[in-house]
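One protein chain omitted, others in place.
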Amino acid sequence: MLRYIIRRILGVPFLLFGVASVAFLLSQSTKGDPLSALVPERMMNNPEIVSAVKAQWGLDQPLPVRYVIYMKNLVQGDMGTSFNTRRPVARDIADRLPATLELVTAAMIIGTTFGMGIGLLSARFRYSLFDNAARGFALLGSSLPIFWSGLIMLYIFSVQLKWTPGTGRLDARSTPPEHITGFYSIDSLLAGDWALLGQTLSHLALPAFVLGWSVVGIVARLVRSSLLEALSQDYVRTARAKGAPERVVLINHALRNALIPVLTVLGFTFAYLITGAVLTEAIFSWPGIGSYAVAAARSLDYPAIGGVTIVGATAFLLANLATDIAYAWANPRIKVSG
Amino acid sequence: MSLHNLTPPVLDVRNLSKVFPIGSNLLGTKPAQMLQAVSDVSFRVAQGETFGLVGESGCGKSTLGRCILRLIDPTQGEVLLAGTDITHLNAAEMRPLRQDLQIVFQDPMSSLHPGMTIRRILAEGLRLLKLDAQTEAARIAELISLVQLPADVADRYPHELSGGQRQRIGIARAISVNPKVIVLDEPVSALDVSIQAGLLNLLRSLQERLNIAYVFIAHDLSVVRYVSDRIGVMYLGRIVETGRASDLFDNPRHPYTQALLSAIPLADPRAERKRARTVLEGDLPSPLNPPSGCSFRTRCPRARPLCAAERPLLEDTAHAVACHFPDPAGTEATARATPSTLQTGEGA
Amino acid sequence: MRNISLSKNRRRARRTGLLLGTVGTLAFGSALAAQETLVVGRSMDVNSLDPSRAFCDTCQVYLTAVYEPLLTLGEDNKTLVPKLATTWENNDTFTEFTFNLNPDAVFSDGSPVEASDVVWTFERLRNLKGSPSFLMDGTQSIEAVDTHTVKIIVEAPNSEFLNKVSAPYTGIMNAEAAMAGGALADESAATADGAEGWFLENSVGSGPFVLTNYAPEDELRLTANSAYYGTAPGFGEVVITQIQDSVSQAQALETGSIDIAMQIDADTAKNMNNPDVVTEIVPSFNFVYFAFMPGSEAMKGKLTPPVREALTYAVDYDGMIEFTVGGNGNKIAAPIPNGFPGTANLMPRSQDVEKAKSMLADAGLGDGFTMEAVYPNDNVYGVDLNIMMQKLQQDFAQVGVDVTLKPVTYPVWREDMANGRADLTAVYYAPDYYGSGQYAAYFGMTEGSTWVSRAGYKSPETVVNAKEGEIYAAALAASGDAADAKYEELAKELMADNVIIPLVSPNLVLAHRSDIQGVRYSACCNLPLAEISRK
Amino acid sequence: MASTSPRARMRALSSGRALFGRLPLTGKIGVLILLFWAITVVSVQFWPLVDPLMMAGRRLQPPSGAHWLGTDALGRDVFSRTLHGAAYTIPVAVMVVVFAVVIGSALGAIAGYFGGWFDAVIMRTADVTLSFPPILLAMTVAAALGPGLPNAGLAMIIVWWPIYARLMRAQVLEVRTREHVEAAIAGGAGRGRVLVVHILPLCWTPTLINATMDFGQVALLAASLSFIGLGAVPPSPEWGSMISEGASKFYSWWIAFGPGMAILSVVLATSFLGDGLRDIFDRRGPQ
Partner (left out) sequence: MTAAPLLEIRDLRAAFRGPSGFVEAVRGVDFTLNAGEVLGIVGESGSGKSVAMMALLQLLPAQARVSGSAKFKGRELIGMPQRQIRHILGREIGCIFQDPLSAFNPVLTIGAQIIEAIRLHDRKISKRAALAQTIDLLASVSIPEPERRAQQYPHEFSGGMRQRAMIAMALANNPSLLIADEPTTALDVTVQAQILDLLRRLAQERDIGMVLITHDLGVVASMARDISVMYSGRVVETGSADSVFYDTCHPYTRGLIAAMPSLESVGTLLTPIDGTPPSIFDRPQGCSFAPRCGYALPACHETDPELRQIGTTRAACLRAEEIAAGTVRPTAPLSESLPV
């Protein structure tokens, strides 16, 4: 397994190369002339301006040359300049990525905690009222279109009940904490600013819950089924034959084994969350790369599209890699063997 | 039954070896380890004869069986079917020859296509013969009665049959094309004792009627003895002892064969109580990292320095053994009652 | 009107102060305000924060707060009032303009605003060939007469030039500071200027605010300019925060997390009944229109002037206002905003389905035909273009014309426009400054204009109206009522073209917390932030 | 052999019914919901509903006897639009799943069975495709091709095929080691026949279960793309774009309610059915 992981790690650059190439080709093949995003409307018929802009943005080069330049720049961390924001894409992403990561992490925590709790309890009390209700709740989360559930939640909790603040990461009046990790929650904690921490968390709560809810079902379903599977295994019978009380059987024996397959879906869950984050950010005006991606896709800002795609794919790859490593770590059966 | 030196063998396995690459290195260019599953195995089987291959799990006997059928390509050596070397034939060239060479598998459930009726399963096998529909139907009916099943199983699915019945279908499929040789890979080990006997009897009667040569692979010596004319005992990919069944059982020469025989529990309490028991120490070594010299030396009560240094070769005699210090052939007394050379377990 | 004195301006400011209470309270109020933040919620459409490149509604708000033009538009949305220029003059033929700068004016770094800065700024605007560069079209020379006097000569009479220099895009930059940031003003600017990124982090104006932070599609943060020479703004800090849609803005306003919501649509406004929120609905100078593209491949020979006219009768103008903005808008006749010069006596179009049918029948198109509408997939000024076009689709269907809708992104739309790929389109227009001339330049069917090349594509003769150029030139050479008359003549020609068909001038919802005052809608500058304060 | 085919057909029919009978209650509900939508898709144009594209009453009216789910910003009947919407979302989801399954499974099966460079090329392509978060890839593709439901569908096929390729490949690799496959080879069956007759028929269950569940997810993604303006174009009453319209008329909650519930019902139904199928097939096991 160690060998497998090393090979996976060695494979990452190749995958990234493929990802970057696909991202480049896709973004270059977008319909619509990139010039129209760059040249003012009234100057479109001015050949002097048009050629100047082409030269400035490298659009006068043939595609293969542009590809080589793009890849070269990419290696140096330069993803080009966004048509929309007129800033380096890398910088836009660096500014926005922490917001998305904070949201996704919070959602992941909510999703896995609820998912595991529900899965555990519904396996323990199988076919009970709790089991059915909890699974229903979990299933609802992954079946509701997030862009609708988000709106409903916002309406109920923010507009009607006023339990949570509105959209955004912070009240506009507040200044973000000093940038250390980019996670406002952690940064405000590090700064010891409790009020700001509270505000951060209250802003985070609703989008993270809406997003997290969408994976509760996946996690709960898997925990429940792998726990039930584990409970039917011989080693559980052995544990009972040793005189182990039910709690020990469930936690020490069944859960430890059941969590191994659960680990494998965390990577998948992450993909699910990224998808959800794109929509959640759009609804909650969350300044992350999801809303950035939507804006980029809408306006055919292809340096930005390429950049976001590469970063998203990298994050996704790393998440999968982490999952594999965690899986190997948790499962002694594959730790040693090749 | 001493036909084997007189008539040309219908199956002649010569120096067959199979190496499996395991895993691969970091770049995926070379395998990380080589597993020597079968090493330099030779034996011959005459028409109508049963050659039993016996050994414990992991000794390579099933791999050997699959190599003979070219379900796996052997790494080295040759398999001659009625004089034709089939080791180097391609799939298309092999196809007509498959009619002569059939196999019965251990697990009667997984060896039958679960989505096909028995009729279709048998018809699949009969495709080689290219029969017309009517002949085919008649042949299927005949096969079913040959394996002593009621005619109505033809339209059932495998999961609707019992284990013994399924294995009979496996046998019917194998004999359907009138093969010269059938490899039986643990054909009864998944079945209960009461069912096993019926199948063993069936196999014997079919052999008598159809004059088929069997290569009978099993881990159960009693079963192998029951059906085999000659037997090869395998240990870690090699045949360590081979000979006529009676010779081998009455006068085992290799310490491993002796230990195997001694380990079989007898369904006879009085005999059991009297029995001197040889209990081997330790476990089977990993085939990935076999011991030097004689592969049995790590568990052998007779092992001496020579055994580690040099691999004993299999003798070229009727009752051959690959051991530096074998018991002599034909001296029953030494084989059965030399507790001094073996570690003896306490009798009950 | 042209010679408003400085003292008059000061008096006005004082009057405002008195209105608020005593001068003392004002001082106290601003001391408090210095720590206070005004939060404005809007969907930001910033394309640039470089005054010579920026071209957007948010840009107008930003530039107005951070940079000061020579003149600005008064609260009546008609009168030009002094800003950096305390007085100004022009010759009778409207070809020479002289501006006298306020000697007290300083940039945010404390350096004085001088004539050279004005010259540099205007030359850069002209040479950069950015979106707002058209404001400098036709300038022959821009020169500093002395430290505080600038003289500009234009090639042809232009009675609107003064209005142009009231546009926020003409805000004066601190030339030295901008050059340090990489800005160029000379001929090479169009290709060599590299300051666009720098302007996203720095501001070099003399306005009441300075830029402190800009995070694209997130927030735009301004703080009061400590070196400001004029009246301190009502708030020490202003944040424009990104809130995408009308409903979210309304919600943020209701919860108090923002003070002003700029893009609440009328339907949403109706549903807000929070005592802490004030909504005021005012007519705007924005309008949404659809346009025929007779030059497109599919429409060749089909969209003749009578057919276009016929189709204008098919449109349910009243219904359009009802469906797009819930009745909160006004009909508009010509593509010139109601209230701009020349629009006073115009009669908006009205529906007449029977007439449309008979005219189409006369043109041999009684059985109808099919058109493809390509338009930006957007929601502007409370008008969802998708809804508007669906309504248009329904209206045209009544006369047998089948419209296929193809909402696209802006770049695709512009590309399709430039290549004659649409038969029909829909967009919007908001004024860049107060004056009807911009509409003549943009919508006029004069050879080589934007809309001639779009609507006419490769056969401009289908749309060109030579009279319009002449009328426009005459209008620029005139002033006052004479100019108004010319613009009216022009407007009628534009209507007769039946190429640009304005549908709705949506009302604007000014929505803010009830403790906020000074919120107004400006024809040049959108929302003047400096005038806003807390009660 | 001829005698078996009508019998087999009978068996298939009765097994379809038997399958339904073995589904848990939720699975049966799922089937009924999907059946309802399937019927809706093919027959909705004959139903006595008001035209979903034309205004039917005053705009933004809350639900009433005349308009069960109210009217939207153009005065169109939301109930009628929701039902008609099925004819947009569901066929797209069906097409995407069918194409992804067919393309992915075919490539995966060939890759798994024959191995070699073809396997390497297919699986590396799949790896790269799977490295993209699905929505980002779909968005990029949809942006490249331009909006419209067919393009969104194409984008989703590109996103989805590798999942089935992997699934089928793994399954083929597993099944090809089974003894009945060896028996077929021993019986002289050629490679193609082994793959098609002896391997593939045993590989479809995980694909079927996955496809069932994915059907709902595809419908969701299609709606998501429409929601962000890269899917269906107006005036088509696609559910995602209807919710998008509803989002901008938030206080008129009923505009989004119909399509929201419709998507929910489809996704729930496919989850129910997928879970039910998994229960049946996974528990049966080998014996």
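Residue numbering begins at 1 within each chain, and the chains themselves are lettered A, B, C and D in the order written.
The rule is short, and it goes like this: contacts are C-beta pairs under 8 Å (C-beta built on N, C-alpha and C of every residue); 3 or more make two chains touch, one makes a residue touch a chain.
Here the structure is a predicted model, which is why all the values come from computation and not from measurement.
For the chain excluded from display, the touched partners among the shown chains of the whole complex are A, B. The missing chain, though absent from the display, is touched by one residue of B:A32, B:I264, B:L288 or B:L306; that residue is B:I264. Residue in contact with the omitted chain (choice from A:A208, A:A239, A:A271 or A:A319): A:A239. Among the residues B:A123, B:L221 or B:V321, only B:L221 touches the chain that is left out of the figure.
Contacts to the hidden chain, counted on chain B, fall at residues 56-57, 149-150, 152-153, 156, 160-165, 192-201, 204, 219-223, 225-226, 245-246, 249, 259-270, 272-273, 277, 279-280, 283-284, 345-346, 348. Listed here are the chain A residues that touch the chain not shown: 233-235, 237-246, 248, 252-253, 256-257, 260, 330-333, 336.
Keep this in mind: only the chains that are shown with their structure count from here on.
Among the pairs A-D and B-D, the greater number of C-beta contacts is found at A-D. Across the assembly, chain D contributes 143, 146, 229, 247, 250 as residues in contact with two or more other chains. Residue positions of chain C touching 2 or more other chains: 251, 377, 408-409, 412.
On the side of chain D, the complex with chain A involves touching residues 124, 127-129, 131-137, 139-146, 216, 220-221, 223-224, 227-230, 240, 243-244, 246-247, 250, 253, 256, 260, 263-264, 267-268, 271, 275. Interface of chain C with chain A (complex): residues 37, 39, 41, 46-48, 55, 129-131, 133-134, 190-191, 196-197, 200, 215-219, 239, 241-244, 248, 251-252, 254-255, 257-258, 377, 408-412, 414-415, 418, 448, 450, 453.
In the complex of the two chains, the chain D residues touching chain B come out as 1-2, 4, 7, 178-180, 182-191, 197-198, 201-202, 286-287.
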